[in-house]
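Yeah, one chain of the complex is gone here, protein chain that is, but the others are all in their spots.
To keep things simple, chains are lettered A, B and C as they appear, and every chain counts its residues starting from 1.
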Amino acid sequence: MIRVAVVGAGLVASHYAAGLQRLKRAEIEPYGVPLAKFKVIKDYVEEEVVSAYDVDANKVGKPLSEVVKRQLEGVVPVPPDVPDFEVREGVLASSGAGLDKMFPVRGRDQKLPLKEAVEEIAKEFKSDNVNVVLNLISTEPAEPFGDEGKLAKALERGEVSAGQAYAFAAYLAAKDSGKPVAFINLIPTPLANDPAFVKLYEDANSLVLGDDGATGATPLTADLLEHLAERNRKVRYIVQFNIGGNTDFLALTIPERNLMKEKTKSSVVEDILGYDAPHYIKPTGYVEAIGDRKFVAMDIEWITFNGLVDELIVNMRINDSPALAGLAVDLVRLAAALLEKGVKGTFYDVNAFFMKNPGPKEARNKARIKAYYDMISALRELGVIVE
Amino acid sequence: MIRVAVVGAGLVASHYAAGLQRLKRAEIEPYGVPLAKFKVIKDYVEEEVVSAYDVDANKVGKPLSEVVKRQLEGVVPVPPDVPDFEVREGVLASSGAGLDKMFPVRGRDQKLPLKEAVEEIAKEFKSDNVNVVLNLISTEPAEPFGDEGKLAKALERGEVSAGQAYAFAAYLAAKDSGKPVAFINLIPTPLANDPAFVKLYEDANSLVLGDDGATGATPLTADLLEHLAERNRKVRYIVQFNIGGNTDFLALTIPERNLMKEKTKSSVVEDILGYDAPHYIKPTGYVEAIGDRKFVAMDIEWITFNGLVDELIVNMRINDSPALAGLAVDLVRLAAALLEKGVKGTFYDVNAFFMKNPGPKEARNKARIKAYYDMISALRELGVIVE
Amino acid sequence: MIRVAVVGAGLVASHYAAGLQRLKRAEIEPYGVPLAKFKVIKDYVEEEVVSAYDVDANKVGKPLSEVVKRQLEGVVPVPPDVPDFEVREGVLASSGAGLDKMFPVRGRDQKLPLKEAVEEIAKEFKSDNVNVVLNLISTEPAEPFGDEGKLAKALERGEVSAGQAYAFAAYLAAKDSGKPVAFINLIPTPLANDPAFVKLYEDANSLVLGDDGATGATPLTADLLEHLAERNRKVRYIVQFNIGGNTDFLALTIPERNLMKEKTKSSVVEDILGYDAPHYIKPTGYVEAIGDRKFVAMDIEWITFNGLVDELIVNMRINDSPALAGLAVDLVRLAAALLEKGVKGTFYDVNAFFMKNPGPKEARNKARIKAYYDMISALRELGVIVE
Partner (left out) sequence: MIRVAVVGAGLVASHYAAGLQRLKRAEIEPYGVPLAKFKVIKDYVEEEVVSAYDVDANKVGKPLSEVVKRQLEGVVPVPPDVPDFEVREGVLASSGAGLDKMFPVRGRDQKLPLKEAVEEIAKEFKSDNVNVVLNLISTEPAEPFGDEGKLAKALERGEVSAGQAYAFAAYLAAKDSGKPVAFINLIPTPLANDPAFVKLYEDANSLVLGDDGATGATPLTADLLEHLAERNRKVRYIVQFNIGGNTDFLALTIPERNLMKEKTKSSVVEDILGYDAPHYIKPTGYVEAIGDRKFVAMDIEWITFNGLVDELIVNMRINDSPALAGLAVDLVRLAAALLEKGVKGTFYDVNAFFMKNPGPKEARNKARIKAYYDMISALRELGVIVE
């Protein structure tokens, strides 16, 4: 069994928890789980959600099954065996700003110093025998620390983001128990891209994978750009709009919270083309009625042979949360398998395929199709994929 | 110098001839020439068009420069140094049917038996010291022969297509002169996919590359499908329409001529997904006013995690002929380099990236991004790419 | 009460029958019923399906409610009070060709001469006190007769289409009973555009509305073209593809059946622009997995001020059958109201908004937005719309 703590009990967590049970009951095929057709030494049916954390006062203290049902009603059937333990109170840390415009917030660090709250959560991870922590909280503003000293001091002062706080808690649990923990960071906060965290995890024989799960338009954009680059077509410009009605888009309407997204998304252009083509790549707005099935529009012009101009327009409707949940299903078992094989720190070959901003810091984005084949090879070599 | 005979003096040939001169004059960047950024042992400035063949009575006997100017007027500037030798009369062979609905036709085989006409052209290739024959004639109905005996007999009876006739002429020239020739087949006629031709070329230390240059929507479709397959998304269906105003689309309106295209285009779905998703992938119609910048529309639906349905719509405006001409620029020098390295028969690693229906016959389509990296490796190993 | 006979128990009939009951039960809002917000002297809750006809052996003799359930399962909830009378055997007439490639066919005219079969159906219409016949059979090949003599002779010889046969039966019922009947023709067969039928209906104080219900892309195209025409933008070309997975698209794959559609669709260009811009407007293919929610792609280029070129690309996903069923809800009550006001023959002002090919024959297509306001005025003047 792989014991999973879920941080952030939102739509992605709900799709993860409900989808996992439906997979175990064979109610659905493992579509959207990239490596489902390979034999991985850890099967996804071994995954089990053992705890969940949130700062939405409407969720804290409620059974997870109830929270999941509320969020997925009318979208997909929710099986009866979603765990019904109570969602625990999480931490707000320095990234709570503006959250209260979205829902009533509460966090342990409203009563305790942040550092103590983090230590408390670390103890819970430990006593729950958590193997993998899945970070699914809302996009938050956060900067990398670079070295562990600075991180330690910032924690002391309560100046780390919630994502950083949970990652630190997972590290503490591993350090303290002597049992490795994997932290999977599916949001933009730089963790696998922060040398401070990578070093800490290495010290604890643990693993941080990240950053920012590569769903939606970014990995497709990467592959489209690679497609053009391989034909030496000169990109005149690339434009990409995103609009949706889930919490992630709602957060964009709050000025304090919409900066991180933009940062990870744009790097892809220069990394793949080799030059910085003019671009506008941004989540653009929030319309509740769109729901979780976001609308994406892209326009790309390039110069083809003999100086003529071609154009490609892409429009997509993507179920944002299930796409990320499908990646999580694979990442959890991969993380467990990698720990078993003794991998520690972070692991670029997996990050490069699964993440928008693959760590470690100095690593570049590459076309996902290329990243995919490189990852498969690396996992075979390690004995993680066995057939 | 690489001496090139161009078969089919249409829009692609015009873009090739004019673009090549503009490249030599440094009037344009080599955009759309895939390997321009690599050091290949043959440079494209070494390419030189030394003869051209056609069956359009309005082109035969006219200076190539005049034919090129007529076709590119108002589209791109035509440099003054496009060769002005006269376009020679080609052969109609068994594939002339319906061509006369598009233009007045004439061919040597109206006066001579086809076999003699082919031998005559072989002599011309030989006396012109042609290194590479570029096949750019209109899409034609044609079936593979499988073995050389059948091919020989069919030629005797005049029952080979024009593409097959030119390919045979090139083989004869190589055989007879003892100097290898490369034949680059950018149309759907199965040549690199016909064991008969591959065997003949092998015997003559020569090379046939093909079939059907991978421009337009097909290679993009291949990469999009690979993108979905790697995420284990289940494709519900894929639809792709193409409409344009060039001769290739005009030919579609002639029932005798529109079958080949469909055949090569659909195989991509099963080859890449591993299952035959419902699809409709066809050149759809002809509207002269659209010109050479064809319009492509695609719609794909797939099942994502937890059983939900996503949708991707792609619309493109693609300059059809320059795209193919850009590939030709690279293929000519690669073919010359491969001959120099002693490669004979056909060469899958190059075909897999450049062709819609990569030969040899038993080979499968693969995602172009993957094919690209495999090709680069293979070419480096052979010493064709040196840096 | 308005007593309705439905001819063709397919998907549109199912949406009509089920949707009508849901409207009566106030389970749905009258979205897609154009005049729902106006006070019309006949309310749609007065409509009642009293009989249904089909030539699919799997439907004939089955309760309508069962046929409806089978077709709408998993699409919309079917209320329990859809009528459960048995679907009656219809006529194949001259338009049965190819139908058997879609389903097992049976028709009264396999046993009886067509004329007698028509008379039999006329008697049924009469004894059922049918007020309105709704023609929803599959698209069929058919030509107008022009005068009643020719029509009579053709019927004698069994050489009328099924749509023409039902229209004649409805006329006979009206003539014979002295009670007016309305025939609403929602398929391309020329009835309101055939002076022969218009004259017959006039003689029987009855009304034929048609032809071909204006759903999907055609009315939108009409409004887009009007939009361009009013700004004096010169359309360079217009392309429109349609693909779907319902019976209507399946019929296109049968060569004998795909001609009518093309005819009605293209006239819109010249009617509205005043010149025949190059166009390709056609239902393009059939992919079952697309289902009833068809995919439409359009591309329009025009010349704007100072000679520059603009482009508009439209992609749609349209539920084909409910759209037509929504129009039927309005047309049935309008037809009943018009009969009450003494209107006979045909009625252009309603046809011009609701039909792709509005009768009478000499009438032109006009922008739907204009047609809408003209229709509202005409209906107010007649006292059909009262508020």
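Rule of thumb we're sticking to: contacts are C-beta pairs under 8 Å (C-beta built on N, C-alpha and C of every residue); 3 or more make two chains touch, one makes a residue touch a chain.
Quick caveat: nothing in here was measured; it's all calculated off a predicted structure.
Remark: the absent chain touches shown chains A, C in the intact complex. Among C:Met1, C:Val45 or C:Leu312, only C:Leu312 touches the chain that is left out of the view. Interface note: of C:Pro144, C:Pro322, C:Gly345 or C:Gly359, the residue touching the hidden chain in the full complex is C:Pro322.
Here one chain is not drawn; of C:Glu230, C:Glu362 or C:Glu387, the residue touching it is C:Glu230. Listed by residue number, the positions of chain C touching the unshown chain are 15, 18-19, 22, 28-37, 75-76, 219-220, 223-224, 226-227, 230-234, 293, 302-319, 322-323, 325-326, 329, 353, 367-370, 372-373.
Seen across the whole complex, the unshown chain contacts chain A at 236-237, 239, 241, 243, 278-280, 282, 284-290, 295, 297, 299, 301, 311, 313, 315, 317.
Following the convention adopted for this analysis, only the chains that are shown with their structure count from here on.
With centres defined as mean CA coordinates, chain C is found 47 Å away from chain B. Separation between the centroids of chain A and chain C, computed from CA atoms only, is 51 Å.
Among all residues of chain B, those that touch two or more other chains are 311, 313, 315, 317.
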